[in-house]
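In this view, the complex is presented without one of its protein chains, the others remaining in place.
So, subunit A:
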Amino acid sequence: MTTTNSNEVDHTTNMLKDKHVEYIINLDKKEKSFEYWVTEHLRMNGLYWGLTALNLMNSIDKMNKQELIDWLLSCQKPNGGFGGNTHHDDHLLSTLSAIQILVQFDSLDKLDIDSVVNYIVKLQQEDGSFIGDQYGEVDTRFSFVAILALSLLGHLDKINQDKAVEFINKCKNFDGGYGSIPGAESHAGQIYTCVGALAILNRLDTIDIDNLGWWLCERQLPNGGLNGRPEKSSDVCYSWWVVSSLSTIDRLDWIDNDKLKTYILKCQDNETGGVADKPGDMPDVFHTFFGIAGLSLMGYFDLEHIDPVYALPTKLLDKLNINLPWNKKSKSFAANK
């Protein structure tokens, strides 16, 4: 462990980009902790978080592309879905991450697209909802993941989009927010997924924007950080869930961006790099990504711009000619104007 010295940059006002890059590329080289072993099933998501964070810091070339793609393809199952790791079952969550990783490596052509599309399409239920895998759990997270994945693959037309919207709207609460299933309490993470799904399906008109915007902006606490539900404590991951939702509905200026920036910076680990959930906690790749993504969305530190819905660098989506009417930094937004 290094000791603090007086030459060190003040991490409460500066972004420790180099340290974060080091932190991420060393994640797989470190001594393997117990945590490493019990999170084996999350590796696909982990790679997406780390890789995207690097991409936002213009450092994606630090990763071994070929090796990672080989590993990624080894996680695909005969049914077309991807597991969280080799020898782990397929699930929508890991399938989306795999696709998002391939987009960033400009390698979607490595994929048997029809088999993945077929896998996802089969998970839509009659009421429009999606189950996460063949075992049947329903959640609006899975609606979003399915819709986002299909959009990246250019096959949204294969599902019943009206029904998908109908189900998401059944999960809407009076406060403008959304829950995991009909009747569930509004939650910022869930709101991100529902707003994102509606954005991709071009149905932002079904959102109660001012009501939702108010609920979301109330997530900012006096310490600058954001919580995920009323009267909960702040956590860096909401710098993504809340900020992206506000951005998609064009209400990002309803919170104090500078204060949130300072909160995220305080959560940086000035020794090892990486970002933690709260100041003084242990960093991890999940919060590192969400912290950096939040900073990118708010336009700080010359980071590569991230799209609030697809959670990928905007420039890559422009390359795929994906329409981003909500995204002022996108070519397509300019074209639509």
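The definition used in the following text is that a contact is a pair of C-beta atoms (placed from the backbone, for glycine too) under 8 Å apart; a residue touches a chain by one contact, two chains touch by 3 or more; residues count from 1.
As a working rule, contacts and distances are computed from a predicted model.
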Record lookup, UniProt, unshown chain, options "Ragulator complex protein LAMTOR1", "C2H2-type domain-containing protein", "Geranylgeranyl transferase type-2 subunit alpha" or "Ubiquinone biosynthesis O-methyltransferase, mitochondrial" -> protein name "Geranylgeranyl transferase type-2 subunit alpha"
Check each of A:27, A:60 or A:184 against the chain that is not shown and name the one that touches it. A:184
Touch criterion as defined above, residue of A:17, A:41 or A:122 at the omitted chain: A:41
From A:165, A:195 or A:276, residue that would touch the chain that is not displayed: A:276
Per the definition of touch given earlier, which of A:105, A:214 or A:300 contacts the omitted chain? A:214
By the contact criterion defined above, which parts of subunit A meet the unshown chain? Give residue numbers in ascending order. 1, 31-35, 37-42, 83-84, 87-89, 91, 133, 135-137, 139, 173-175, 180-181, 183-187, 210, 213-214, 217-218, 220, 222, 229-232, 235, 251, 253-256, 259, 269, 276-278, 280-282, 284, 286-287
